[in-house]
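Excluded from the complex is one protein chain; the other protein chains are retained at their positions.
Chains here go by letter, A and B, matching the order in which they are written, and residues are numbered from 1 within each.
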Amino acid sequence: MDLAHLIPILVSTVIAATPLIYAALGELVTERAGVLNLGVEGMMLIGAVSAFVVGIKTGSLLLGFAAAMAAATAVSLLFAFLTLSLQTNQVATGLALTLFGIGLSAFVGRGYAGMPIERVPKLDVPGLSDLPVIGPLLFSYDALVYLSLGLFAAVSWFLYRTHAGLRMRATGESPSVAHAIGEPVIAIRYLAVMFGGAMAGVAGAYLSTALTPMWVEGMSSGRGWIALALVVFGTWKPLRVMLGAYLFGGVTVMQLYAQGFGIDVPSEFLSMLPYAATIVVLVLICRDPKTILLNQPASLGKSFHPDA
Amino acid sequence: MSSENRLGALWPFRLEKRPAPSSAMRLASPLIAALAMLITGLIVFTLLGKSPAEAFKVFFIEPVSSSYGIGELLLKATPLTLCALGLALGFKSNVWNIGAEGQLTIGAITGGGVALFLGDSLGHFALPVMLIAGALGGMLWASIPAFLRTRFHTNEILVSLMLVYIAQLLLGYLVHGPWRDPHGYNFPQSKAFAENATLPLLIEGARVNLAYLIALVLALLSWFFSSRSFAGYRMLVAGLAPAAAAYAGFSEKRNIWLALMIGGGAAGLAGLAEVAGPIGQLQPVISPGYGFAAIIVAFVGRLHPIGIVLSALLMSLLYLGGENAQLSLQLPSSITGLFQGTLLFYLLAADLFITFRLRRVVHAAPAVLAN
């Protein structure tokens, strides 16, 4: 395989991985605070439809992204209220959020299917973007791709280098201990869930305005769930989660290019690859239960009631 | 905690644990949720510029005002009941199989495969064999998350969900490729099933078929299983207190396998019932998400067989209402999905009051008063 073939594959990989990075890093923060939000898929769809509709109505993609973040944060707040203030089961509520998101996005997006929207523009860096190999490989993306790297840096810095991050990790470790030493457990968890929501919103917006600039019902097609799997795969560590996202981006892109290389497999089987890969990596990482025990926030998915 | 106090000023109520869970609330909360969903729905209709009374009629009354309509109600309730019965047993025992949609799809493929390739030679036995093949197909698909969870500790939520997409792609491949009807003008669908491979109808002039009776029988069996059998008791303990199940020596693996096999089998049956019933052949899409809606059915039905039978009817009505609203009010049918999600949210919120109650906060006189 020569460079001319390889470069577009790598470039598509990075682009395909970008929404996964946003969604997975957002969920990582949520889970680090001890909350399991299975509603990522639903929040992504709400983000996708919001960005698309607002983008078309206002003509501003910036407003579209803002709307996506606001809408996804709003539904994550609903999740937070149910699970944190009303102590509902996190698994059931997360499922409800996903089902709700699928329904709401389909409802809002009616009439927008098939409409064209302008794609998020690429940032052209004069000089650099024209360089051979390096130009297309490093300087041919839209701003969201670069911001996803910034997000990775920010999340890592927050978790491991700031006092607030320490408090959040501690809350996910043991909310009862955190409560006993005076941490506002519920407030911290609210913020973490909302951050996860906002990032899922960005991920969804990226789907409908950059990756495939259009609105289709259920267009996230499992990416929210894959993001959840990536957090496990990345053992709740930002760097590994991001690398996992690129790996999955690669798998997704592979199906598009495989036929071009004369690999004669029905397209359905190629489309199965990301889902099958998700199962395979989950098995690999969960094989030794200690890996999970050592890395998973100890209170993940468990309700906490300050008075109990 | 200080945030508690600040909240106290804005919200003069406090959640307080009841001394014992309220069994009245346990029954009332699905009704409260349904009512809240109805009110929300009417508000949405009004916002969309429709008369709420008219919309209510179109959504909830018209679909069931003919015997054909009743038949449709039961027809759509069939896969919902079947899937939800299986899922509920799992949810009760802490096994979160959310891939019923995939198991349903595989059940349709295996059972449908029997119809397509063995239908003629099996004669009168075609249907029973198809039913068994459908259930086995669903079980086979559910055995993947069961095996991975018991052997590799892999989370069954994500695995069963990923398998939904894989199953749907597999069905797509079959009807686009090897199983496509050669005389079907290139449409991605199989041959229509023969008479002997189609489920008999229950009511003249309606489409509801034998599968609904099977679903009701299974509901009875499932009731007996969970309330009287020791195996059902063991699953319940595993769900309520996993450590107690381990202490008592109830095998976790057996429990997981049992939950997933029952769930997969029931979903597989549901898939077969769709293709051997109203659809009559294999096509790329055989379910509008019954397997996912069944999750809501299971919860709204309190994970109890009778409750599930009833909540499946409610959910079925939402589907019919959505279709009818699309025809007569030009409302999008996706409103059904919106209602389904809302219903589950309301239910979860209402459930809180089973174990908690609201108490007015009597603000204790500030300490300054003392002495």
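The rule is short, and it goes like this: a contact is a pair of C-beta atoms (placed from the backbone, for glycine too) under 8 Å apart; a residue touches a chain by one contact, two chains touch by 3 or more.
Following the convention adopted for this analysis, contacts and distances are computed from a predicted model.
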Task: Listed names "Cytochrome bc1 complex cytochrome c subunit", "Simple sugar transport system ATP-binding protein", "Putative CoA-substrate-specific enzyme activase" or "ECF transporter S component", with the criterion being the UniProt name of the chain not displayed - done: "Simple sugar transport system ATP-binding protein"
Task: Contacts of the hidden chain among displayed chains - done: A, B
Task: Hidden-chain contact residue, picked from the options B:I61, B:L240, B:V285 or B:L327 - done: B:L240
TODO: Touching the hidden chain in the full complex, which residues of chain A are there? Just list them.
DONE: 163, 166-167, 169-170, 173-174, 177-183, 289-290, 293-294, 298, 307
TODO: In the full complex, which bits of chain B touch the chain not displayed? Write them out.
DONE: 1-2, 4-5, 16-21, 228-231, 233, 236-237, 240-241, 243-244, 246-251, 364-371
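The rule we apply is simple: only the chains that are shown with their structure count from here on.
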Task: Centroid distance [mean C-alpha coordinates] between chain B and chain A, Å - done: 27
Open item on the list: Going by the contact rule set out above, which residues of chain A touch chain B in the complex?
Closed with: 38, 42, 78, 82, 86-89, 91-93, 95-97, 99-104, 106-107, 110, 179, 182, 184, 186-187, 217, 221-222, 225, 228-229, 232, 266, 268-269, 271-272, 275-276, 278-279, 282-283, 286-287, 289, 292, 306-308
Task: chain B residues touching chain A - in the complex, by the definition given at the top - done: 1-4, 15, 17, 91, 96, 98, 144, 148, 152-155, 157-159, 161-163, 165-166, 169-170, 172-173, 176-177, 289, 292-293, 295-296, 299, 332, 334-342, 344-345, 348-349, 351-352, 356
